[in-house]
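Shown here: the complex without one of its protein chains, the others still in place.
Chain IDs A and B follow the sequence of writing; residue 1 opens each chain.
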Amino acid sequence: MADADEEAIRATTTEAPQIETDLSDETQDFRLLNHLNFLSDTSSASLPRRGEKDFEPNPTEFQADVLSASRGAMHNALAHPRIHHPKTQVVGIYAPDGPTPPPQAMVDEKGLGVSSDYCVCVPVPKGQYFKTIGQADRWNRVWLLPEEAMYLMERGSLDIKWPRELSGIDADDVNEPLIPMSLQAAYACLLGRSGLTLERYTVFTGLRRLGYAVVRASGWDDNAQAEDSKNEINKHAYTEPQQRGPGLAGIIGRCFAWLDDPFGTSSTAAGPIVGCGIHRNYTDVYRKLATIPWYDPAKAETRDPLDTDAPFRVIFHVYKPSTPIKKSAWPTPDFRIAVVNAREQTSIPTLAQIGALLESTPLDPPRGEKMDRLMYMRLRHGYRNVVLAVVDQGVTSFLRISDAAFGKEKLYENKGPPTGPKRGGNFRPKKR
Amino acid sequence: MDSQPTLPVPISYISGRYLLFSIDAVTYLRREHNICGVLIGTLPQIPQQNVFLGLPLELMPEEARVLVDRDVACIVDEAKAHDGMKSLLEEDRRQYLRELESQGLHASRILSDRKDQQREQALKKLGEKVKAKAAKAADNASASSAQKDESSSVVDIFDDGSNSASRSANMTPESKLAMAITPATSYPPLPQPTSSSRILSKPEVPLSYPLFAHLHSQGYFLSPGLRFGCQYVAYPGDPLRFHSHFLVVSAEWDQNIDLMDIINGGRLGTGVKKGFLLGGPEKTREDVDSEAERVESVRAFSIEWAGM
């Protein structure tokens, strides 16, 4: 059989899902959480095996019982309260009007040093989270962005209170306890503040839960414009078909070109491009065939991150859990993320949009011994890259997009059988 | 558990999205109306993963619309409703704080009880171990039951407080301090929204709504399908217990459909043992006065890739 791809089709369904699926793709049975259950007795729990679901409903009580048990488990898991032990409790206070100085303090011309996007104040910050979250003011209070405050509250690590002024308490009454904000109140008051959409929050919190540090990038503000806009496509990044160079090699080359095709049969106007003569080798043939301009990302100028078209601009810088972080000087991010609401931006980006987005990221060419050896890997890695987080009603789909630059890989120069990785990065030469 | 919330269930409209914060509402709508939404919140008991998520629940506008049309839900402008915090009566405020405190005390008691219980269990286990050693007999049953006890280290929080109350005498003064609680919803202290000023009109729905409503009316549970390469994923029952049957894409009746899209859809579905369902209403929005009429005119086609 001549077409190896037919085999690939057969092999697919058994292996591919493991490569590409994520546990969070499917609704999992909440009975798996029964051992964590705070609200009901846990003795009944025998762990259901993952992925064991029925094909379709049937009228047995058995099935109804299992379903009801699953739903019960879900109910209990969701009803789990957020409680704060007095000893470890971290309190935040909602500041509806943005950062303000402490009551007694005087503010000089230097101001607070905290942007007006921050809206929850933590007077006594303690705990590990503040290593990558929040910004301190001159009085060692930490201010939180709305997404940071909501995330900490959701995970049960922050007790946000309504401010006194709002609940109408006399400011002198210091001993009077404050009313805690509910989860619902936090969403109602913090979402929509300073450009925080639910989609952006969903991406932020999804990555934070996995241990990534996530910070806003300069493209956060949709309306921010670059001072100097390129506005045009990176014209000189397109590689025009090669011309023979000057010099001795060029002269000899032209000489042989004539010998190749003494009667001038080579013509790009009506063909044949390669001419009717005899070719010395295939490399020459392929070189003559290169007549279509292609984009070379290595030659493109890097753009201002704001010289992009929202939502196709980087709004989050993301750091792996292992990346050492200093809040005063954030290192180069491991990933750059643009967030798209699939219901608002319904169509995929145009070339102008995606091109500008990639040009706004730094050049990140394929490097290293492995990349040098493996062409497929180089192509997959690309020269610049970005992650698009496309959010559809609470479900996020991440796509890594990179500038591939096939034109930089002259496959015809490769001798011998293909040695590229097959089957998801399993590098071995084809068996003969 | 089969509690029924007061109807209509208020759906919070926040920053253009439809959210539910009440666990009773979430369970009820799932059980009685086949609406599952998408959980987007962090579970405080296991905050470092994305497989199991918690409240709030995000509803698609389609889901919210179906519920409003059935009169089981209404849309509340939640930001506006929370302006009510400013005008909270001093008396209500104090009352609410007292309530929270008593809940917090209760939680503290349960936690300290649990500690006691764990200590007892540990002692008991130790004793059993000693005994077992002495006997040198492999008493598998007791070993396994001990293990089971260990795994169930957490207990009931808000169940009856009778026996914990009797024990509270043993509590150290420190643990008597009440736990602080972050409630899920703001009702109380806010009064249930009754004034029509905060109730919003029906949710705007996308062109695919008729197909959504049609499949929902046939008993299917629908989820957003983008990650799977479609608009909706249709389940024959609660996704907790059933795999999906169809990957759903909606089209307008006179819309051109690229053959390649059908190939892709067919391959996509068949590759994961599901049907690719293409459908839509025969009537356009210009043809009719209401979306309901479009829902009536929906037709759906199932496509399977048959190989070559």
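Note that contacts are C-beta pairs under 8 Å (C-beta built on N, C-alpha and C of every residue); 3 or more make two chains touch, one makes a residue touch a chain.
Here is the rule we go by: contacts and distances are computed from a predicted model.
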Legend entry - Protein name (UniProt record) of the chain left out of view, among "Exosome complex exonuclease Rrp40", "RNA polymerase II C-terminal domain phosphatase-like", "Gpi16 domain containing protein" or "tRNA-splicing endonuclease subunit Sen2": "tRNA-splicing endonuclease subunit Sen2"
Legend entry - Selected from A:79, A:188, A:314 or A:387 as touching the chain missing from the view: A:387
Legend entry - Residue of A:56, A:222 or A:372 touching the missing chain in the full complex: A:56
Legend entry - Given B:11, B:36, B:213 or B:226, the one touching the chain that is not displayed: B:226
Inset, instruction - In the full complex, which bits of chain A touch the chain not displayed? Write them out. - result: 1-14, 16, 19-20, 22-24, 29, 46, 48-49, 52-56, 58-63, 65-66, 69, 206-207, 210-212, 233, 238, 240-241, 248-249, 252, 256, 259, 262, 265, 267-282, 285-286, 289-295, 320-322, 335, 340, 342, 346-348, 350-352, 354-355, 358, 376, 379-380, 382, 387, 390, 392, 397-407, 409-414, 417-418, 420, 422-424, 430, 432
Legend entry - Touch residues of chain B, complete complex, unshown partner: 50, 225-231, 241, 249, 260-261, 263-265, 267-275, 304-305, 307-308
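Methods note: only the chains that are shown with their structure count from here on.
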Inset, instruction - Flag every residue of chain A that touches chain B in the complex, lowest number first. - result: 9, 12-13, 16-17, 23-30, 32-33, 35-43, 45, 53-57, 63, 66-67, 70-72, 74-75, 77-86, 89, 151, 153-157, 159-160, 162, 166-168, 177, 179-185, 187-189, 191-192, 197-198, 202, 205-206, 209-211, 342-343, 390, 392-397
Inset, instruction - Please name which positions on chain B make contact with chain A in the complex. - result: 1, 12, 14-17, 19, 21, 23, 26-27, 30-31, 36-52, 54-56, 58, 60, 78-79, 81-82, 85-88, 90, 93, 96-97, 100, 104, 107, 148, 151-152, 154-159, 177-186, 189, 206, 223-228, 236-243, 245, 271-273, 307
